[in-house]
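All protein chains but one are shown at their positions in the complex.
On to chain A.
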Amino acid sequence: MSGAEISALGSFMARAHEGQARTLLEQQGLPGRRLEAWRYTPLRALETTGFAAPAPVAPDEARALLARLAPEADASHRVVFVNGALVPELTSLPEGVRLVAADAPLVADRPISVLNTALAQPGLGLHVSAGADAGQIALVALVTGDAPVSTHLAHQVTLEADARLTLLDIQSGEGPYLANPVLGVRVAEGARLTHLRVQQDSQDAVNLAFVNADVSSRGLYDSFTLTLGARLSRHEVLAHLGGSNAAVHVNAAQLLAGNRHADLTSVIRHAAPDCISRQTVKNVIMEGGHGVFQGKIHVDRIAQKTDGYQMNQALLLSERAQIDSKPELEIYADDVKCSHGATVGALDDEQLFYLRARGIPHDEARAMLVRAFLLDALSLVQDETASALLDRRVETWWQKRDPE
């Protein structure tokens, strides 16, 4: 790559499909600081990088990559994508679950959705029939390459009435790349989707992800995102509570070291009465890490008896560590119960001293307190295997994090 003309946008336009998304991308470009919703996470870092389409990867190489980057997906049913393409040899699904053509609809005012649709690659299209319990399925998306490449997988998961599924969504890779996945979720009446996402992309990667969830009456979209990787990442969630007694959980933990930047942005829209939303987001930020949380709870006029809770907490482990937190409540109904809060703090010196006075070395003592801080978020994950996986990933992250 050479020359000043190289830009991410230019490389995207060269690959974009014809259609509305392409037009929007051309008109709007990549989001910058001027856009309120992107104030804390400008994509300037991307500007001078051109992203190519990734090269296909042979099944054997894909298998080795999977073993290296997502060994825990070995035991479960899984759907594996490497460099934006399905690897049928590594994919296995339980009974009663069908792969269908994925079709995540464009959300025109969400730049991540626009970029994804403009360059969309067919992703996971999963359909769980009414009343079926699909158990746990891993969705693994890996990227590898020496020169910057980008993937734009469009996934769609549909649970029909009273269906159940735990989706273990693992994103990882090696080398410099942009992962730009979009997941459309439809949870029909009484269905329950547990979505556990582990973003452990390469340290040179950028991850721009968007989840667009629509939950019907008595349905539950229960999500937890663990953000550990990528130099720049944004996880954006739009959750729509469209029927009474529906619930969404948009919980997350972001662990940041080095100069990494991670942004969790969510809009939870209560569009029906008697719905519940829960959000606990924990940030552990070290060195020059920068965390962003933007969380909006929107309660329509019709959504009486809404029960909303939102908590964002940050543990800053260095002087340079930063968090920007922007909680918003927008309430048009009069009979609602919504609470939110935010805290920012450092490790407690007294607690640290107490542990050390008992012989526990400094770094181990810090690790214990960081884990304790994360506990009330991590303990929200009820699936035992998933919970153990998250604990292990947090542990490894702590051990391997950039030295201070």
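FYI, a residue touches a chain if its C-beta (ideal position, glycine included) is under 8 Å from a C-beta of that chain, and two chains touch if they have at least 3 such contacts; residues count from 1.
Note that contacts and distances are computed from a predicted model.
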### Query
For the chain omitted from this view, which of "ABC transporter ATP-binding protein", "Cysteine desulfurase", "V-type ATP synthase beta chain" or "Protocatechuate 3,4-dioxygenase subunit alpha" is its UniProt protein name?
"ABC transporter ATP-binding protein"
### Message
One chain is left out of this view; which of A:R68, A:H362 or A:K400 touches it in the full complex?
### Response
A:H362
### Summary
Listed in rising order, the chain A residues that touch the chain left out are 349-351, 353-362, 364-365, 368-369, 371-373, 375-376
